[in-house]
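Heads up: the structure comes next, in C-alpha cells.
With one protein chain withheld, the remaining protein chains of the complex are depicted in position.
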Amino acid sequence: MVRNTTRNFLVVMAVLALLIVPAMAQDEGTVVVEAGDPVVIGVAAVISGEGLAPLGEDIVRGVELALDERGTVTVGDVEFEVTIDVQDDLCSAEGGQAVANYYVSNPQIVGIVGPTCSSACRGAGPILDSAGYIMISASCTNPALAADFVSFNRTAPNDDAQGVEDAIFIYDYLGITKLATIHDGSPYGEGLVTNVAAAFEELGGEVVAQDAVTVGDTDFRSTLNTIAAAGPELIFFGGFPAEAARLAEQRADAGLSEVPFMGADGLYSPELINLGGAAVEGVYMSTPAPAVSDALSEFVAAYEEKYGFAPTAAFHSYSHDAVLMYLDAIEAVGEIDADGNLVIDRAALAEYIANYGAEEPVVGLSGLLSCNGDGECAQGGIGFFQVQDGEIVRLETMSMELE
Amino acid sequence: MSLLEVHDIHTYYGKIHALKGISLTVEKGEIVTLIGGNGAGKTTTLNTISGITPAAEGYIIFEGKDITRAPAHQIVSFGVIQSPEGRKIFTRLTVRENLEMGAFIRKDLAKIARDMEYVFHRFPRLKERINQLGGTLSGGEQQMLAIGRALMASPHLLLLDEPSMGLAPMLVEEIFNVIQYLNGESGTTILLVEQNATKALEIAARGYVLQSGYITHRGTGAELQHDPTIIEAYLGGH
Partner (left out) sequence: MLKSIPIAGRLRFGNDPVQTFLYMAGGALLLFFAFIAVRNTLTGAYGIDDFLQGIVLGLAQGSIYALIALGYTLVYGVLMMINFAHSEVFMGGAYIGFFAINAFHESGFLAENTLVALLITMAIGMLASVILAVLLERIAYRPLRNAPRLVPLITAIGASITLQQIFLRLFGGGTRSYPVVSLCIGGTLQGTTCEGGIDIMQGRYQVEVFGGEIVIRPLYFVIFFIALILMAALWFFVQRTKVGKAMRAVAEDKNTAALMGVNVDRVIVLTFVLGALMAGAAAVLFALYNRQVSPFMGFTPGVKAFTAAVLGGIGNVPGAMAGGVLLGVIESAAPQMLGLPSQLEDVVAFGVLVLILIFRPTGIFGEVLAKKKA
C-alpha cells in the first residue's frame, strides 16, 4: 500500500513537471516559433453583423494580399512562413474583449491586425495591455485610443484629423452654415460627430440639432422629424452603412429629401449603395484615403483579380501596411536560438512598432508611415467622396494631401 | 358484452401509485356508482377511462374497442363523456358557448339545436343566463351548466364526477332527479362518482367501493346499501 502511494505520488509529480516545464520555458514575454512552424498574426475584424461585414472583410483581404506579396520573414538565414488567424470582433466592446482573450491565450500569436471598430479596440485594449500583446488597427479611428492603450497602434488617420477636415469640407467646400449631427452611440460615431461639430462651430457654422439613434433600430422617422424642425442644411451621421441607408432613405418622410447627407469612413462601402439604392444618391463621405499612387492602383488591380470585385471599403491599404510593419518588426527584433527556433521578444516588438518610421518615414501603400511613439502611425490624408449614379466617386477638393 | 369493461388498470401520478388494479364493468342502460373516501381514486378512475391520465397497465374496452391508449379527445368522439369534478365550466365563455363546447365533436346542427332546447327545458335558469359568462353563475347554476354541457355531447356513456358536491340540499335533490330522469327517459348509461353514497346507491343498479386504489366491495345498489361495513364507513351509520 505504502509503496503504491509513493509510486502514485511520483507519477503525479512527474506528470506535473512535464506540464510545467515547457510552460515555464515559454516565457510570457516572448514568442517562440519552432523551426518549420509558421509565424502567426491575429486578424480581428468584423465579419458578421448588419452592413458591417464588408468593412471587416476588406481588412482581411488587405492582409491576405500583403501576404501574397511577402509571405515570409527571414531572421538570420532562416525563413519562416507567415499565416493569419482571423477572428470576428463583432464591432462591439464585448467582441473586442472576446477576441483579445482568445489571442492572449495563444502564445504563438505575434500581434494583431485590427480590430475593426473603435468599440472593439476599446474592449481589446486592457486585455492586450496587460498581456504585453500589441494591435495595429487599420480602422479604429477614435482619437483617444492611442493615448489610452499602450498596445494600440493604427495605420489610419484618427478622427481628430478626419473631423476637422470634414468640418472644413462642409463649411468651405459645400458652403453650409447650419448642420445637424446624428451618431449611432458607438465610440466611433459619437467621437467623430463631436469633433465635426466642434470644428464646424469654430469655423463659424451653427450646429442646429444633435441627436443619436440606436443601432439595429429601423424606424428613424421621428428622429428625422425632430431634426427637420431645426431646419438644417446638411445632416452629418457618425455611424455605419445600415443605419445610414435607413436615415438617408427616411429623410424623405420627414420632408428632408433636399437636405444633403454625409458620413465618414464608416459609410465608405458599396454596402451603403446596396442597402440604400437610389435613396443614398448624393450622399457625401470622407475617408482616410491614400494619395493615388501606382503602387495603390496595382494593389487594387490585384484585389479585383483575386476576389473578383472592387474593394468593399477603404481599409485594405491600411491593413496591408499593418502587416508590413509586423514583418519588418519581426525581422528586426527576432532572434534565432540554439535550436533554430525564432524567438521574438514582445517588448522589443512593441517598442519597434511604436517607433516605426519615426526617424525616417517608411513608404507604405496608404501613404507615409511614421509612428509617433504613442501608436499614431498614419501620415496619410483624408479624401472626399460622393455617391453619384450608384458609384462612390472621389471629389476633387482642396483636401490637403500630406505627401 | 358490457358497454364498458375496465380490466385491472394501474395508474400513476409520477411515483404515486393511484390505481392498483381496478376492474369494473358498466352495462348498457345502467347507472353504476363508484363510492369511496377522499383520495380513494374515484376521479383517477374516471380520468383514466377518459384518457386524461392513461393507465400504465391493464386495458379498457368500450363498445368493443380498446380505448386504453386512445387520446382523450378521441375517447370523447367514441361517446364517453365526462362531466369533471368541480364542474370545470369555462368561466370566460358564455353559457351558450359552454353548451356549444359540449357539442364540439358533433356536426348535426339541427340535432344540436334540439339538444340545446332540451337542456334549456330541463334547466330554465340557464336559458335566462344564456349570454352571461360562465364565471358569473352561481355554484348550482354552474353544476346545471356542467351537466347540460355533458348532455350536449349526446353521450353513450356519461361519467359524472361528484355532481352534487357543494350544493344546497334542495339542489342535490334536483340533480339526482335529473340523473334518474336521464337514465330512465333517454336511456343514458351513467357511471356516477359520489360522496353522497346513500343517494347514489339508491338510484344505482350496481356499485363499487374504492379504497386506496383498490376495489374493496362490489354489488347491487341494494346489497351495498345494506352491507354493515359500508354503512359504517360510508353511509354515516352508527
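Note that the chains are named A and B in the order they appear, and that numbering of residues resets to 1 at the start of each chain.
Throughout what follows, contacts are C-beta pairs under 8 Å (C-beta built on N, C-alpha and C of every residue); 3 or more make two chains touch, one makes a residue touch a chain.
On a predicted model such as this, the values are computed, not experimentally measured, just so you know.
Interchain touches from the omitted chain, evaluated on the whole complex, reach A, B.
Check B:61, B:93 or B:165 against the missing chain and you find that the one touching it is B:93. Of the listed residues A:106, A:222 or A:388, the one in contact with the hidden chain in the full complex is A:222.
Note that of A:255, A:340, A:373 or A:390, the residue touching the chain absent from this view is A:255. Residue-level contact of chain B with the missing chain is found at 50-52, 71-73, 76-77, 81-82, 84, 88, 90-93, 97, 100-102, 104-105, 135, 149, 153. Mapped onto chain A, contacts with the missing chain fall at residues 47-54, 185, 210-214, 216-223, 225-226, 229, 241-242, 245-246, 249, 252-255, 271, 274-279.
Simple rule for what comes next: only the chains that are shown with their structure count from here on.
With each centre defined as the average position of its C-alpha atoms, the distance from chain A to chain B rounds to 75 Å.
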